[in-house]
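Shown here: the complex without one of its protein chains, the others still in place.
Chain naming follows the written order as A and B, and within any one chain the residues start at number 1.
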Amino acid sequence: MPSTARDAPRFDDRRTAFQKLGCLLEPWLYSAPALILIVTVMLAPLVLGISYAFRDIKLLDPFSGGFVGLKHFYALAADRAFRGALVNTLWWTFTSVLLQFLLGLVLALLLNQPFRGRAIAQALCFLPWAVPSFLSGLDWAWMFNPVVGPIPHWLYALGWMSEPANILANPEHAMWGPIVANVWWGIPFFAITMLAALQAIPKDLYEAAALDGAGPLERFRSITLPFLAPTIAISVLLRTVWIANFADLIVVMTNGGPADRTQIVASYIFTQAFRRLDFGYASAIALVLLVLLLVYSMLIVALRQTLLARH
Amino acid sequence: MMTPKHLILMILHRLAVLAYVVFALFPLFWLLKVSVTPNNLLYSEGVKLWPSRPSLEHYVFVLEHSDFPTFFLNSTIVSGTTAVIVSIVASTAGYAMSRFQFRGKYWVVGLMLLTQMFPLVMLIAPMFKMLSPLGLTNSLSGLVVVYVAFNVPFATFLMQSFFDGIPKDLEEAAMIDGATRWLAFRQIILPLTLPGIAATLGFVFTAAWSELLFALMLISGNKAATFPVGLLSFVSKFSVDFGQMMAAGVLALIPACLFFLLIQRYLVQGLTAGAVKG
Partner (left out) sequence: MASIEIQSVTKSYGPVPVLHGVDLSIGDGEFVVLVGPSGCGKSTLLRMIAGLEDVTSGEIRINGRRVNEVEPKDRDIAMVFQSYALYPHMSVADNMSYSLRLRKTAKQRITAAVAAAAGKLGLDPLLERRPRALSGGQRQRVAMGRAIVRQPKAFLFDEPLSNLDARLREQMRAEIKRLHHEIAATSIYVTHDQIEAMTLADRIVAMHGGIVQQVGSPLDLYDRPANLFVAGFIGSPAMNFVKGQVREAAIETGDGSRVALPAALELAERHAVIIGIRPEHVRILREGERDGHVAGVDLVEPTGFGTIVHVRLLGEDLKVYTLDRSAAEVGRPLRLALDAERLHLFDGENGIRLN
């Protein structure tokens, strides 16, 4: 029977065992390929990875692999580079998400009005998302490079720099490079999700408000924002987690430098794993990152529950 | 009738949109510009908006004297295969999420959400160790397996919202007409979600095309290298030959951008459809 509804226990169920089994299994059969893939390729390594955090795994050392307990975590606690990476991660995540969100929202609002050429404008504005992230990183790195790029020269011309120099080589400001690249690449995501949400708002609400005498700002505040709020919340939450984990741009543009000033936790993990081949230590760092992100997510969920309960 | 206030607002609006378009396109334009700047003009004309003597020498070099074509081919194979497999797997899974209420559904949804949350970098080490005894490191199939798994959760979510937009009566009508659910799914529902499939294909293709870290980790040597890996190897090998790298970059962009331009409309549509259905 098509299981389109949950049913009370049946007193008089004369289906064959085969039929009952088929009915129960049906949704699982449809989801099986996806689930198998996820479990084997993502969960199994995850569990393995967590175990590595407690073992000594150096790829090139055939004698490594022994259980070392919390040794990595002690080392982590004392690791100044790690603490620097934590701070950088906060800075990186916060600034990227804020800028992407604000600029993406504005773009979505702009695109929500019909105008001639809107389809083309929309396609072009969303294009940066199609650009492979590493390419975007390289591209922006080149644009920041005074040798082949225009940006240092423009900044110099604007008076913001004393001489055309490469921001990426400046420990103080190097982080802006990847941030700008990240914002450029990430605006389309926010714009697309917000645009979809904006288009789902019934137009008559605006008409009714306009008749009632509400100006554009007032309509935005009392109609648009409340409707957008859930979408904003979900997008921001997901992207924050995603960006905190996003190491590609940094690895490509600055490799964490100069002097580890752009190193975030995710890129630090990569460096430890890929460059130094110390899988154990890398896994320990990753585990800490995972725990931090879980705590963050649960805080958000708790926040959402309290907000919902209050209404 | 256009009041002056309306006119000013309209102009501001168009200017703002224009600003975004310029911001979006300028880096790509720059990529193009440097890629057609001959080497001798590269440094002297660094800041000009277009070289005085554009040339295609970099493209020629990249296409004929480097391993670039191999990289391109590998990336195409990996991204294309991943996109197709993910679309199939996500379709059935998304359908299940959309149509069935079953015990354990929330666990499955939670699982998929979880996978979107944890740092993929953390899987690099164990992944390497798991794949190497299977001989899947340094191979395209290994990459495909990894990429498929990474993309399935989001693709399932996308497909689910497309399925949510199709009324359930259609399957019921088909089942009354004599079809099994599987037949109804294949013959009636699936053809109606072509925009969803297009969106998923495009999204996954783009995602796989861009993936860097895992490719870097799992691939060594140029035979199985995808774009990202190949391009980065350019950096170290040729002591930063900007012109050529930009040319390679432009070529790398073309498939990704084309694909994306084709399907971005469906992405918005799909996300809206899911939203409307609640």
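Convention: contacts are C-beta pairs under 8 Å (C-beta built on N, C-alpha and C of every residue); 3 or more make two chains touch, one makes a residue touch a chain.
The structure displayed is predicted, hence computed values, not measured ones.
When you scan B:Leu113, B:Leu134, B:Ala173 or B:Ile254 for touch with the missing chain, the hit is B:Ala173.
Contact with the undisplayed chain is limited, among B:Ile88, B:Val109 or B:Leu183, to B:Leu183. The chain not displayed touches chain B at residues 167, 169-170, 172-180, 183, 188, 191-192.
In this section, only the chains that are shown with their structure count from here on.
Note on chain placement: the centre of chain A and the centre of chain B lie 15 Å apart, centres being C-alpha means. Across the complex, chain B meets chain A through its residues 13-14, 16-17, 20-21, 23-25, 27-28, 30-31, 34, 42-43, 46-47, 88-90, 92-93, 95-97, 99-102, 104-105, 108, 111-112, 115-130, 145-146, 148-150, 152-153, 156, 168, 171-172, 175, 181, 206, 209-210, 212-213, 216-217, 227-228, 231-232, 235, 242, 245-246, 249, 252-253, 256-257, 259-261, 264-265, 267-268, 271-272, 275-276. Per the touch definition, chain A reaches chain B in the complex via residues 2-6, 24, 26-28, 30-31, 33-35, 37-38, 40-46, 48-49, 52, 57, 59, 106-107, 110-111, 113, 115, 119, 121-136, 138-140, 142-143, 146-150, 153, 184, 187, 192-193, 195-197, 199-200, 231, 238, 241-242, 244-245, 247-248, 251-252, 266, 269-270, 273-274, 279, 282-283, 286-287, 289-290, 293-294, 297.
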